[in-house]
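Now for chain A:
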Amino acid sequence: MKTDPVLEIKGLSVDYGLGNQAVRAVRDVSLTLNRGEVLGLAGESGSGKSTLAYGLTRLLPPPGVVSAGKVIYYPPGGEPVDVLSLTPAGLREFRWAETSIVFQGAMNSLNPVYKVSTQLIDVLEAHQPGMSRQARTARARELLKMVGISEDRLDAYPHQLSGGMRQRVMIGMALALEPKIVIMDEPTTALDVVMQRQILRQLVDLRKRFDFSVLFITHDLSLLVEFSDRIAIMYGGRIVEQAPASVLYRDSLHPYSDGLLHSFPALRGPRRDLVGIPGSPPDLRSMPSGCSFHPRCPKAFDPCSVDVPVLGTPADLQGPARKVACWLHPIRNSAD
Partner candidate 1 sequence: GTETPSKPGATGVLNIGMPDGATMPANNNPFLDTSFAKHLGYAWLIWEPLALQNETKPADEPKPWLATKWKWSADYSSVVLTVRENVKWSDGSAMTADDVAYSFQIMKDHKGVNYYALPLKDVKVAGQDVTVSFEGSQYVNRTKVLSTQVINKKQWSAFSDPAKDVVDKPIGTGPYTIKSVTPSTVTLSVRSDYWQTAPKVAEIRCTTYSGNDTQLTALTSGATDWTYAFMANAKTTFVAKDPAHFKLWFPPALSADGLWINTTKAPFDNAHLRRAMSMVINRDDIFNQAMAGYFKPKVGNITGIPTPAGDAFLAPEYKGKSSESDLATAKKELTDNGFTFDGTTLKDPTGKPVTITLTDPADWNDYQTALTIIKENLATIGITAKIDKANQDAWFDAIAKGNFDAALHWSNGGATPYDMYENIMNGAQLQPIGTTANGNYGRFNSPEATQALKDYANATDDTARTAAMHKIQKIMVEQMPMIATSAGNLGAEYSTAKWTGWPDESNPYAAIQPTRWGMLDVVMHLTPAS
Partner candidate 2 sequence: MTVTTEVVLAAEGLTKHFPVRKRGRELLSRTNHVVHAVDDVDLVLRRGWVTALVGESGSGKSTVARLLAQLYPRTSGDIRLHGESAAVSTARGGRRFREYSRKVQMIFQDPFASLNPVHTVRYHLTRALRIHGRAGKGKQELHSALAELLGRVQLTPAESYLDKYPHELSGGQRQRVAIARALAADPEALLADEPVSMLDVSIRLGVLNLLRNLKERLNLAILYITHDIASARYFADDTLVMYAGRMVEGGDSETVTQHPAHPYTRLLVDSAPDPDRITGSAQGLVQEEGVGEPPSLITPPDGCRFHPRCPFVMDKCRTALPPRFDVGDTETHWAACWLFEEAKA
């Protein structure tokens, strides 16, 4: 499935701290986001999902630094842009207009002292200075309606909205400039399932209308399986597996993905055995040698503790767009 990439991450590494205090939270990650798809990013808590998302948009607060890699954005019909080498001014222009991001804690993403409308209009003012006042207000109204919030909440302050509404305001805001990429970091963790479903449904609708790509981050695998086109699994700062959602769910290759899939109880169907993953997540400061999952891996064998497996399409498999980093599935020599 040779597709049309909109964002290409190549060998991205992100550190917290500098020099010998540095903790590498994202290691040499390469990932491609295609036009119009929902790419799910799952993994254990602390595996570096948020770090990756903030790192590629350069929004990581100190002491985070991007230590290696490239992030290339392909505007429709335009020249590719290296996001990591943009000047602050260029970055400001790029942000939100091309890539918007919905943060993990949407509860705290809104400025508590300004009305929702002000914050929506803010974006328009910054990026479309030519727009008239009325047009901006009209657009803000439209955005709220789009995410299913009645127009009369335009003048509400964030604290007057429920968590779900705030989350939706953020989604609406993310779409204000009709960007090509929307990054969503656990946008629904704090919500109950009904609300979660409502929001996702709206997102799906909107994606159809505006044709943007979504990088969707969560640790809730069942949600991802249901909702996304492709899923990437992260462990210890690396992508360990990448596959279309249904394929991954039915037939995961990496033992870690497998463990994840056998850890959640299913609501429907027959009761399954829940196996879980023994052991605890690795310490970023002293990563195990070789494959960082090997101390917990039930299938670990000799090479695992020695060499780091590279992410690639396994030789023993013909499935399209499947990649895994595991010595159980050595990769084809000419990947992609």
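In picking the candidates, the idea was that all candidates are chains of the complex that A comes from, given by their letters.
Basically, contacts are C-beta pairs under 8 Å (C-beta built on N, C-alpha and C of every residue); 3 or more make two chains touch, one makes a residue touch a chain; residues count from 1.
In this text, all values refer to a predicted model and were calculated from it rather than measured experimentally.
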In the complex, what candidate makes contact with chain A, out of 1 or 2? 2
Residues of chain A touching candidate 2 in the complex: 38, 44-45, 162-165, 190-198, 200-201, 204, 219-223, 225-229, 244-246, 249, 259-260, 263-269, 271, 274, 276-277, 280-281
